[in-house]
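The structure under discussion appears below in the form of structure tokens.
Note that one protein chain of the assembly has been removed; the remaining protein chains are unaltered in position.
Just so it is clear, A, B and C label the chains in written order, and each chain counts residues from 1 on its own.
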């Protein structure tokens, strides 16, 4: 692909405006910190909940190769029409990277077909994400594990379809485990769920986390192909006439 | 499981009332032909679209271990609330067997997260379903393939998530192939999609097809377990106090 | 299946004869403790390394529906011919349950095609096996997790093919995770790898561990089918004569 990958980073962008602790960490918003972390090779755009059409117009999505999604407390405010629009684009081939609390976003639940429920706890505890698929392009350049000194805990059972490829499994200090890096194919699109990134920790400044997101952008970029043909279809081979009973 | 498996067979039951050709084949409805084909070991009930709540009351679904679903031209008439109810029961562990044109049912599309689109053709052509997972319990007692002299064609690409296990692949006389037997796990529930069964052919009288449906009922029956715990969760291990930066 | 499932439990049976600590826990051998744990519904037999043909004669394997395998320090002493014999039987449909250090057995490595290498540590630490496939028959009757107060640690990366179904993920006190319950289909046979059971801990007396092994026996029992047909094969449909260029 000679053209740079066009990435749109979507953020709910509410915590940063209402919670001082979060604003202190992400003064320009989580989306900007993520964008800063992957800049260089991509054409990066941003979109947030409170923009018209949540910043995700037909035109903007049409020019998006990979969409990154961070949302948390306002999932319900995301308009159904926009969810349908993103869903359609994923099936057409747009990559989708769903981060952390995005597990409960409408778009992720719609694509998974399940509740995407899990256990959780905010206790400033250690997370260690172990690589379990060492040859996967998403872990290129990543060591045996990524250690985050403080994160929110997410624990199993995580009610998702079995991932096509399980890339990371997290260990938590408090005694739980979690499938933290999961890939899916839906239609022509590729989806990566990546667990870390609670808003009260500086996770998106972590160089390893940023590296994984960059790798995921490369992996999720669309495969150039014509759309599959559906519907009524003429035979490619002759069909013998049969005697009806 | 010492109690017999409780099976509910749901049928749209419209073609049989409006199309003479279909009625000639299935005078009492497709659901009755399917039920006749699996009778003996199970407690079998029926439900159809035009009953109140489509015959799928909370109480009826609560007493259903495995739900079999046949629908075609009236998918849109299925009430969203009933779809939600069935969806919830699947995630709780109820087995679901989706037949033929049920690929476009609301419940299947919701569970898959994709359009479930495909190619199709009605041309009285031969279908041969090849077993590709020879050790799977769904093909117990089934030979190398099942041959159906006349069926509707369904062709790839079938827009579904990659199945957890691919059990059958169909060959069609007109030149297409299709992933005809697909298993999925969603929540605690097991799902089997089985392709054959267009309303104008006597497919549900075929002994091999019936045998597959019986096997699928056994396979999809719920696993006895408490519901997983979700939500806020106390640590199982002590968490060290950390210095906030 | 009206006949009881015929289970053969194979044990290396060396530690118990040379190490007092192990003998104190398993005076009659690990195999007998496992057999005691699953008795009731099955026809149970035993076989050990130092018997002629390691106790796995053609005749014995021919009457085995599910083989359970525990080995550790004498993997190299297992005769290649017996490995081939077991391999052949698995592909024919015999179930295989590989326990703990059996990950390094010749038969498991041959079936996996990889080194099956891992991290390990003997430090009397806590293991907690979390259920990640809540609808799988192998976890019927099992709670959210199984806790073992002291076990050997096995850590990722575990060099195995991605399991067909990942059933358990372990959390270890020392900071690691492990894919502890993994299913595979190979030929007509079903394989379950189950991690716990270091010889210096009384793990096979744990009621939950025994319950998982019982469930796995049921799950791995052969599916009754004719052997697939291989080799040269006559066309099922006419082939048009073509002009050679």
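The criterion applied here is as follows: a residue touches a chain if its C-beta (ideal position, glycine included) is under 8 Å from a C-beta of that chain, and two chains touch if they have at least 3 such contacts.
Fair warning: this is a prediction, and the values are worked out from it, not measured in the lab.
Among B:53, B:92 or B:165, only B:165 touches the chain left out of the display. Annotation for subunit A: contacts to the undisplayed chain at residues 93, 128, 131, 133-137, 139-144, 164-165, 173, 185, 187-190, 222-226, 228-229, 236-237. Where subunit B meets the omitted chain, the residues involved are 128, 130-134, 144, 155-158, 162, 165-166, 169-172, 175-177, 179.
Although one chain is not displayed, its contacts with subunit C can still be listed: residues 91, 110-115, 117-121, 123-126, 149-150, 153, 155, 157, 159, 161-162, 164, 173-176, 184-187, 228-237, 239-242, 244.
Simple rule for what comes next: only the chains that are shown with their structure count from here on.
Look at where the CA atoms of subunit A average out and do the same for subunit B: the two points lie 29 Å apart.
Rounded to whole angstrom units, the spacing between the C-alpha centres of subunit B and subunit C is 31.
Those residues of subunit A in touch with two or more other chains are numbered 155, 157, 162, 175-176.
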